[in-house]
Structures are given as structure tokens and as C-alpha cells.
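Just one protein chain is left out here, and the rest sit where they should.
Moving on, here comes chain A:
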Amino acid sequence: MLKIKNLEAGYGKLRVLKRISMHIDTGEIVTIIGANGAGKTTLLYTIAGMIKATAGEISLYNQNIIRTNPESIVAAGCSLVPEGRQMFSTLSVKENLVLGGYVQRKQKVDQKEELQKIYDIFPVLKEREDQLAGTLSGGEQQMLAMGRALMAHPKLIMMDEPSTGLAPLIVKDIFAIINRLRDAGNTVLLVEQNAKAALAIADRGYVLETGKIILQGPAEDLLNNQDVQRAYLGRDVSTEGAQCELD
């Protein structure tokens, strides 16, 4: 559903992404792993249209979206759950969710029903409906960020490091929900530093290093790859626990 060819992007003169090529098929969970500063967030922002590409192609359902604005990309069914959750912290949980459906203006949608669907996936959000988003715990905020993105009815949902700063038990919950989203027919692009947990649920993976894709393949192969193990799995002591829980 998403195809990227020789994509280049950056900030001003700084070239961050260098000739990135990748693809995502419908119904897959694809993960991108890489160290700090590798350009993972930049890649997601470029797909979402928030940063303009300087070269290359991005096509969503065979439509070139390289010059498309972020609004239209969301409307076309590609939503981003940004890094660090980025709550609208002075608004309530419910208001945050309603904003998630911002692009759904043309079809008159039944808001109550829409919200209920999200609450079915994240029951804790229902309990916190009227609480200010800024006062939620980290895990609850991550769920809200995901719920908010789902309100736009994405077919492809891109998540930027959803596990950051969360306890292993919560990480397990979040990853279980990602799995369920896929089962419900969504396609997921998952950016993670928690390589082990990400590769455990993903179908395929890409390894990004200083703006280049240096490795790609089925998740299992990457898990067993020596370079990956040394660079991304060996040192990842803090997340070892999450992995055990997942198995």
C-alpha cells in the first residue's frame, strides 16, 4: 500500500534521509529500528507530509503523495502517532479524541459511536473521559495518542516509539493492542528503539543507520542476524523484561 523510492529529506541544508527505499503491504506490521538520530522520526514526518522531501517518491495506494499536504494525507488514510505522545494537555481526553477525527468532516459521523469504538479498544480512556490529557499517566497518554489517531480511520497507522518511557508491563499491553489493530485489518508502521519487542510482533523490518537503510528482511531473520543482535539487541538490557512477558 505504501511504496518509497530513493527518498531524500532533511532540515534546511542538513541531509538526513539518504536514498531510502522501502515498501509496506496491506495488513503487515513493518518495523523500522535504529539508534538515536538515525532519522526514524524524520522519515515518518516526511511520509506524513510534515517535512517536504527533496528527492524521490512516496506513493500511497499508487498515488504519489510527495507534494501532498498533511491534511490530505490524513484524509487519505495515513495517520501518525507522534513521538513523545504530544497530548493536547489542556484539553480533556474526550476532546483529544474528537480532535483526532478532525478530518472526518465530509461524512457526517456519529461522534458517540466513534468514541465508543475507541473506548472498546482502550477501556481506561472511558474512565478518564473528562480528565485533562496532561494529567494522564505515561501509558494512558500513549493509549490516548493511539486512540486519537484511530479516530481518523487510518488504514496505515504509523507509530513513533510508542514504548518509550513505559514500564515493561505497559509496553506489553501496547504491543498487544498493536497486534489487535493488525488483526482488525489495519496496517502498521512501527518505529522502535526497543528492537527486540518490535521484531517480535513485526512481519518485516528495516534497520536505519545515519539516514540509510542498511538491512532489511523478515523480522525473524533480523532477530537472528548477528549485526542486529550486537548493535540493537545485545545492549538493550532495559527492555529484556518486556520481551519475556511477550513470549
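Definition applied: contacts are C-beta pairs under 8 Å (C-beta built on N, C-alpha and C of every residue); 3 or more make two chains touch, one makes a residue touch a chain; residues count from 1.
Methods note: contacts and distances are computed from a predicted model.
The chain not displayed here is annotated in its UniProt record as "Branched-chain amino acid ABC transporter permease", chosen from "DNA polymerase III subunit gamma/tau", "Branched-chain amino acid ABC transporter permease", "Carbon monoxide dehydrogenase small chain" or "Elongation factor 4". Only one residue from A:10, A:39, A:100 or A:147 touches the chain missing from this view: A:100. Here the missing chain is touched by one residue of A:36, A:62 or A:90, and it is A:90.
Across A:40, A:148 or A:172, the residue that sits in touch with the chain not pictured is A:148.
The set of chain A residues touching the chain not shown comprises 48, 50, 69-71, 73-75, 79-82, 86-91, 95, 98-100, 102-103, 105, 130, 145, 148-149, 152.
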